[in-house]
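Below, a portion of the complex is reproduced, with chain positions unchanged.
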Amino acid sequence: MFTAIIARDIRLILRQGGGAGMSLGFVLTVIVMIPLGIGPDHEVLSQIAPGIMWIALLLSVLLSADRIFRADYEDGSLELMGLGVLPLELVVLAKAVVHWLTSALPLSLTTPLFGIFLNLDPSLFSTLGLAMITGSATLSLMGCVGGAVTLGLRRGGLVISILILPLYVPILVFGLSASVGSMGADHVFNTSFLMLIAFALASVVLCPVAAAGILRAHFR
Amino acid sequence: MKERTGKQKLMYRYASPTQFLVLLRRVLPWCTGVTVVLFALGLYGALLAAPPDYRQGEMVRIMYVHVPAAWMAMLIYTVIALASATALIWRHPLADLAGMTAAPIGACFTFLAMITGSLWGKPMWGAWWVWDARLTSVFLLFLLYLGYIGIWRVIEHPGRAARVAAIMGLVGFINVPVIKFSVSWWNSLHQPASVLRIGGPAIAPSMLWPLVIMGLAYFTLYITLHLIAMHTGIVNRRIRMLELRKIGE
Amino acid sequence: MKLQAQTLACERGGRQLFQGLEFTLTGGEAMLVTGRNGAGKTSLLRIICGFIEPTCGRIRLHDRPEACSIGQLCHYVAHEDAIKSALTVRENITFWARFFGAGDVEAGLAAFGLGPLAACNAGLLSCGQKRKLTLSRLKLVNRAIWLLDEPATGLDATAQHRLCRHMTHHLAAGGIVIAASHTQLDAPFTVTLNINDLSAGMT
């Protein structure tokens, strides 16, 4: 049943051109606009590249969080899932997995590609990608909580960004230091990376419970 | 059905899918043959006959792959725009098909131009990619292709997709010169033109003729591919109809 | 199995919809819920499967076949269709079959004669065909209680007839059916509950 949700959602996303495509499109937009907006200077670009990549990742997760449950809520599927044998917490977890697989993971994997356009230091490709993969798991899980909160509203944009932003900031900070840490002291990379993993583990437990609780309130 | 004027009758006669299929099957082998011959000649010229550049050395041979690809990228978008206009004005299904099938080919040529350009750029500029005016506009052209393809892929209803794609094909075409203009404007503003000098010395005849032949080869290759794609498109459409009939029964 | 409602009262948006609602249904019994628009039929069904809490009273299920909540024993067919328009008819059915656990896809497709449309995109179905797709969930897995909220909306005569036959079968197998409907359904209802009579005297 868990895999049924995952399989269906991935198929839906592939078929509707959302998910991965959407976040890639978003990041693409950012990457094209940055040189246009702040000048094509190689030095500057290469310096701010990791930050830009992380911000693009965060924004794209933030923006797609709103849609994690929306469609299922509006057509009544979510309600029915509440009547399944599978606990709602696991339904949420499945949704988070799909969200992560389709929006954060492709982004992290294509880091080198986008990095080339921003003249990112090639030695950072692997650490940045790894840090993004780990960090984005937390982002997706927290995104589920935000997505559940904004279900009642049609355009939860402001609410979701204000709600989730404080949660995302630590990930940005640690993620960034994990990505570029290898340039400087090696232990920074390790500590920050461990923090990212700790965040991810904590949210695997906490976020589904929180989100499922909020969803139940919406069924009334 | 609407009354047809004499001119339209003529058009419909040659553009009726069945007639077109007959025509296609007759023309295709010739196109393929010409393409093969031209490529043989062109590659011989480019790889063996043409001299290495005095500044770029053997590297210059990328040019023979790169430049015609870039030409094709621009040409094919024009074809799409023409097809779109035809589709909007005469509502002919073959025009839709022509646009739909041309786009992936165009995207491939554009991608080829970008890849070969990057391969060339790494030794020449020391970077795979720079946000120079020409590169930026090629990149955006690539996105225009992808967007156009995306419309066909993503809108389920074929009739809708055709109209939307036609409108967007035209909008994109109007936009191409605007992009080109604005990006060179932006570039000249932020960055003196002296930093990047695309191209070396004026082209010598010994380098020119392989280039021209490669250009022709690319062109016939495109024609061949497009005809094949349209052929497949028509056949697919028929298969789909048959399948739907079967569902109905 | 015995489903029992005791002195149920429901309030929505600050208004009392009904109060003192009672019924007892044993396996094999069907109840038709009627009442004017806004009387609270949908609300009652949602109370039964546990989405809304009644302001007063409660729902009890005696001798339940499995140890799980009432909701998990219910097939709830709501006004909404729970159909994904990007998936085909078969994919839609398959998902629910897998989600409910080892459901029978072919039985679902056959239930309302959707077989010929199996490969069709669900988004392109007509209104009644969508409703059939929704209803075919009923035959995927066996659940003891069917809660049907205007199940016949948009169905043609043949499909309505099929629906009634399925209801009859379900009852014969010892299930419970509670349906809210404005149109006449041909199923063998044993009880009719008119919610209008239980309203607190307001429109």
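As written, the chains take the letters A, B and C, and residue 1 is the first residue of each chain.
Keep this in mind: a contact is a pair of C-beta atoms (placed from the backbone, for glycine too) under 8 Å apart; a residue touches a chain by one contact, two chains touch by 3 or more.
Source: prediction; values computed, not measured.
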>> Need the per-label copy counts for the whole complex here, not just what's displayed.
In response: A x2, B x1, C x2
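Here, only the chains that are shown with their structure count from here on.
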> Using the average of all C-alpha atoms in each chain as its centre, how far is it in Å between subunit A and subunit B?
Replying inline: 36
>> Could you work out how far the Cα centre of subunit B sits from that of subunit C, in whole Å?
In response: 56
>> Counting only residues that touch at least two other chains, what does the list for subunit C look like?
In response: 86
> Out of subunit A, which residues touch more than one other chain, so two or more?
Replying inline: 16
> Which residues of subunit A touch subunit B in their complex?
Replying inline: 16-17, 28, 32, 35-36, 39-40, 42, 116-117, 119
>> Give the list of subunit B residues in touch with subunit A in this complex.
In response: 127-132, 136, 139-140, 143, 150, 153-154, 186-187, 190-191
> Once bound in the complex, which stretches of subunit C touch subunit A?
Replying inline: 49, 51-53, 68, 71-72, 74, 76, 78-84, 86-87, 91, 95-96, 98-101
